[in-house]
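The complex is shown incomplete by one protein chain, all other protein chains being positioned as in the whole.
Here the chain labels run A, B and C in written order, and each chain numbers its own residues starting at 1.
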Amino acid sequence: MMDSLHEHAVTPRTDAEKKAMTNRLKRIEGQVRGIQKMIDEDRYCVDILVQISAINSALKRVGFEVTERHVKHCVSDAVKSGEGEEAIDELMDVLNQMTK
Amino acid sequence: MMDSLHEHAVTPRTDAEKKAMTNRLKRIEGQVRGIQKMIDEDRYCVDILVQISAINSALKRVGFEVTERHVKHCVSDAVKSGEGEEAIDELMDVLNQMTK
Amino acid sequence: MMDSLHEHAVTPRTDAEKKAMTNRLKRIEGQVRGIQKMIDEDRYCVDILVQISAINSALKRVGFEVTERHVKHCVSDAVKSGEGEEAIDELMDVLNQMTK
Partner (left out) sequence: MMDSLHEHAVTPRTDAEKKAMTNRLKRIEGQVRGIQKMIDEDRYCVDILVQISAINSALKRVGFEVTERHVKHCVSDAVKSGEGEEAIDELMDVLNQMTK
């Protein structure tokens, strides 16, 4: 487990950003509950796999947006103030972990 | 969207199987809620990405087990009764979708 | 490293199958040489990444076809002759490795 450089987002998320992200996560949470129901109803494996695959895509998009915001704010700010090296190493570590 | 070959698992899941799967999905659901909390508390992007990556791994393991059971029961049964072709085409389609 | 169940394809590949596969692999080999040239000419990183991504997609398609043929021949034959368990375990191991 990495020890991350900050505890909070360097540029705070706006309320609109938080709301958009929360809505997407709530939808993902609903999709996960949907799979529990499918298991309970003994639904066909392939239909369950299609749903799992949809959740993975949705999560990937969320991760992608978090990464984009991170590079545009936290990493860029670090580069500008001469502390880019550390921030970029941390970014590459997490990208590596995400694509494993 | 594929039109799947069955509506239900060909060999019904046992109660123990259902319970194990439900527990894992409940844990994943909790992890997704955890990310909502992190967004709300404006936590550092990299820490959020590490959590998203953990959920993806957990979901991948669930998908893997569903696939394994599917091949061992549904696909094998189809092959034995001479209807393997269709079942294997369906399997390959969903594997393709899952690794996109 | 797994110790695989066979040394050769259970149903031998036809000449046409071998030729089609070899052509695709020769193209991939050419793409890898293309990247060496790009490195040598000090080409822009993003253009190199786009090429690497193209090779990965091409390799994935080759792997997909090898898997499909494997399931349709080797795994199906094993299932029919009552030795499905071992063949399916081997299949799941390699799928797991490929999606890591």
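The rule is short, and it goes like this: a residue touches a chain if its C-beta (ideal position, glycine included) is under 8 Å from a C-beta of that chain, and two chains touch if they have at least 3 such contacts.
Small disclaimer: the values here were computed from a predicted structure and weren't measured.
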*List the shown chains that the missing chain touches in the full complex.*
A, C
*Where does subunit C touch the missing chain, residue by residue?*
1-2, 4-9, 12-13, 18, 21-22, 25-26, 28-29, 32-33, 35-36, 39-50, 52-53, 55-57, 59-60, 62-63, 66-67, 69-70, 74, 90-91, 94, 97-98, 100
*Considering the entire assembly, which residues of subunit A contact the chain that has been omitted?*
60, 64, 67-68, 71-72, 75-76, 79-80, 84-85, 88, 91-92, 95-96, 98-99
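Keep in mind that, in the parts below, only the chains that are shown with their structure count from here on.
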*Upon omission of subunit B, how do the remaining chains partition into touching groups?*
A | C
*Taking each chain's centre as its mean C-alpha position, how far apart are subunit A and subunit C in Å?*
30
_Centroid from C-alpha atoms only, then distance subunit A to subunit B, rounded to Å. What do you get?_
19
_For subunit A, residues contacting two or more additional chains_ = 100
